[in-house]
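Input: one structure, supplied below.
Omission of a single protein chain aside, the complex is shown with its protein chains in their original locations.
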Amino acid sequence: MQKKNDWRAWLYLAPVIILLAVFIFYPLISTIAIAFTKDYNYTAQSGSGFTFDNFATIFETTYVDDGSGNLTAVYSDVVKYAIPNTLIIVFVTVPVSIILALLISVGLNSIKFLKKIFQTIFFMPYVTNAIAVGMVFSVIFMGGSNGDGLWNTIFQTTGYTWVDQGAPASRAMLALCVYSVWHALPFKILIFLSGLQNIDKQYYDAAMIDSAGKMKIFSSITVPLLSPQILYIMITSFIGSFKEYTSVVGLFGRAGTLSGYNNMYTIVYYIYDTISLRQVQYGCAAAVMLFVVILIFTAIQFAVSSKRVYY
Amino acid sequence: MEIRLKNLTKVFPGNPKKGIKDTIAVNNLDITIPDGKLIGLLGPSGCGKSTTLYLIAGLQVPTSGEIWFGDEEVTRLSPDKRGIGLVFQNYALYPHMTIYKNVAFPLTNLRVEENRVYKVDVPAKIDSQGNVVAPAHKAGDIVLDVDGNPLKIKRKLKPEEIDSIVRKTAKLVQIEDYLLRKPNQLSGGQQQRVAIARALAKSPRVLLLDEPLSNLDARLRLQTREEIRRLQQRTGVTTIFVTHDQEEAMSISDEIVVMKLGVEQQRAHPQEIYNNPINKFVANFLGTPPINFFNGNVKENKLYINEECVLDLGEKKLADQEVTVGIRPEGFEVDPKGAMHVECQNIETLGRDISIVAKHPCCERPMVKIIIDADTKVQAGIVTLRLKPHKVFLFNTKTEERIW
Partner (left out) sequence: MNIFKKIGSSFEKLDKKLSTQPTNVKASYENVETDNLKLVIREGTISIDKMEKIQKVMKVISLIIIYGFLALMAIVVILPFYWMIITSLKTNDEIRATTQTFWPMVVMWSNYANALNKTVFDFPTYLINTLIVGIISTLGTLITTIFAAFAFARLNFKGKDILFMILLATMMIPGEMMVITNYITVANFGWLNDGSLSQLWPSVDGQWFSGARLGAYLAMIVPFWVSVLYIYLLRQNFKQIPNELYLASKVDGKSDWNFLWKVMVPLSSPTLISIFILKLMGAWNSYVWPNLVADDPDFRLITNGLRNAFSVDGNVQYGYQMAATVVVTVPLLLLFIFFRKYIMKGVGRAGIKG
């Protein structure tokens, strides 16, 4: 019979608990600790006290004398590139991909013929590799001295450089956003579609009998009844896009459009860089900040949504 | 609004690959439903009554035939343009809206048609010679078109108007206390009243109810069917409801349409259907306890069951033939001089009546059910019975049609 307190369960759980302890709980504490450690020494793995300095250093603005006594501010790469880039990615790609995915899902849900084929096609980007397809997109966005790629040809923007050497940050960002949205669609479509299919057809019948037009049905019935999925997608998308990294690597191969020039930096790219630079205290600080920002955003979303999401 | 179904047929195509045949859900139905009446569509499951309802609603399109609302043919019109109210079997209340918003929803999709009025005083138009080209108008005057008819405009309902209608309808079905609740906070009976309110709020041309009482418990059923009746009489809206419970249909309908396998069997006032069933199916379907059927035959205008001459057919003459005899439970009288003998198995006193369960060799069912007056004295064993002629129906053994 089933015991009330089966100690054997702990045996079954032992591997999981050990692995989690070593690779999740311990790192969690350690990262926070390192973030606040003064003068952390990588090789010695120790430091000398508690401080907020690591956080400050990330944002540090150094002042450079340009030779004539004028001091110009040189912002850290994090402030100059990582934060703005990440914010642009988050606030551009998430709404665009959600709206597109919603429209596609609603369209898919309303057809019968060819539905399976479309579903398969729309899911394809998900099984692929962010790096591999990133490289494909770098070919698509070829331009400048490398010759015009597909994008330039279709949009008649001959000679523009998007991801190649020397491309201006704005264009590079556009390419990155296009790629991100492309890659983010399938998962959203999958979730939205399954949510739509769970809405009882009778509600649509009742709405038709209540003389509601197609637009009204969409806004008053479909969207509210889909709101749990929409909220879920919003939260996971925001979190995911804050952590954007592999798409930059795939598309650009490095953190910017010119060697040594980090104009495509994202926050997570910075974190990984600090490992190779052996300056992990800054990486840890950045990671802690990232975590906090994500928490705040998620909390805001929950608060705003509680009134409007119907389960 | 009078509703006319003309040769209405609905066939659901089968799947030849899977060997599923076409299903004829509604077969050549031709009915006129008079304005302002409460009509019941009655029949066993699969008889096409719900399909008929959905055809009237517009949620299904007929394979052939016509549907007329008054003098408009609406056969292929989509449901949102038909102006009907439908109460679903599962109510289909919008789960994310409050009751108030549920009932108000149809009103937000409708428009008010009214006469266009001048908002301000308009002076007369005078041409260069001093003649009046167009007369003056005061604010509030109705605008006329070239033929002199009032010009109509359509506008949305104002929030106050919506509020008023919602509250009035809520009062009608007694849900005023729940207006701010959500559907999942209400009981089944309350949800149903909300569904009715939502259907009635828009002053529909016809009110349709799909098995309204089947999801309610027994106690609530009696209460609710009276409410439906009351509402229908109060609002005067043509109402059609679908049910498989003959007692329900009998108790509140102005007319019943009995259906079997998509075909109308009989259509009449409930009492008429009970007293004069058109065929064996109808006779069997209505009446509790159900009618008893016997094998019998007619010889020289007399009815014989089990070699016993139980009834003289009288004026209406019938040829000699084998017949199926239907006798209502209340169609027996205990009479020592009676011709019919049954072997009594069980006697139950039900207060007002006595119920006898008996055996008879020619009865189609294993037992004969007999209801007699409680004052009658009856003993176990063989009971002699006399038949009341107006409770006896004779049916053709093959076609099952009523011949006497």
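Note that the chains take the letters A and B in the order they are written out, and that residue 1 is the start of every chain.
Note that contacts are C-beta pairs under 8 Å (C-beta built on N, C-alpha and C of every residue); 3 or more make two chains touch, one makes a residue touch a chain.
Quick caveat: nothing in here was measured; it's all calculated off a predicted structure.
Student: Specify the residue from the set B:A25, B:V87 or B:I162 that touches the hidden chain.
Tutor: Among B:A25, B:V87 or B:I162, only B:I162 touches the chain that is not shown.
Student: So that we can see where the missing chain sits, which residues of subunit A does it touch?
Tutor: 1-10, 12-13, 15-16, 19-20, 22-28, 30-31, 34, 45, 100, 103-104, 107-108, 110-111, 114, 118, 120-133, 135-140, 142, 146-150, 153, 158, 164-165, 182, 185, 187, 190-191, 194, 211, 213-214, 232, 235-236, 239, 242-243, 245-246, 249-250, 252-254, 259, 268, 271-272, 274-275, 280, 283-284, 287-288, 290-291, 294, 300, 303-304, 307-308
Student: Mind listing the subunit B residues that contact the chain we can't see here?
Tutor: Residues of subunit B in contact with the hidden chain: 72-74, 76-78, 80-81, 83, 100-101, 104, 107-114, 152, 154, 157, 159-165, 167-168, 171, 202-203.
Note that in this section only the chains that are shown with their structure count from here on.
Student: For the complex, which residues does subunit B have touching subunit A?
Tutor: Checking each residue of subunit B against subunit A gives 57-59, 78-86, 88, 90, 92, 94-97, 105-106, 108-110, 198, 202.
Student: Using the touch definition up top, name the residues of subunit A that touch subunit B in the complex.
Tutor: Those in contact with subunit B are residues 200, 202-203, 205-213, 216, 220-221, 224-225, 227, 310.
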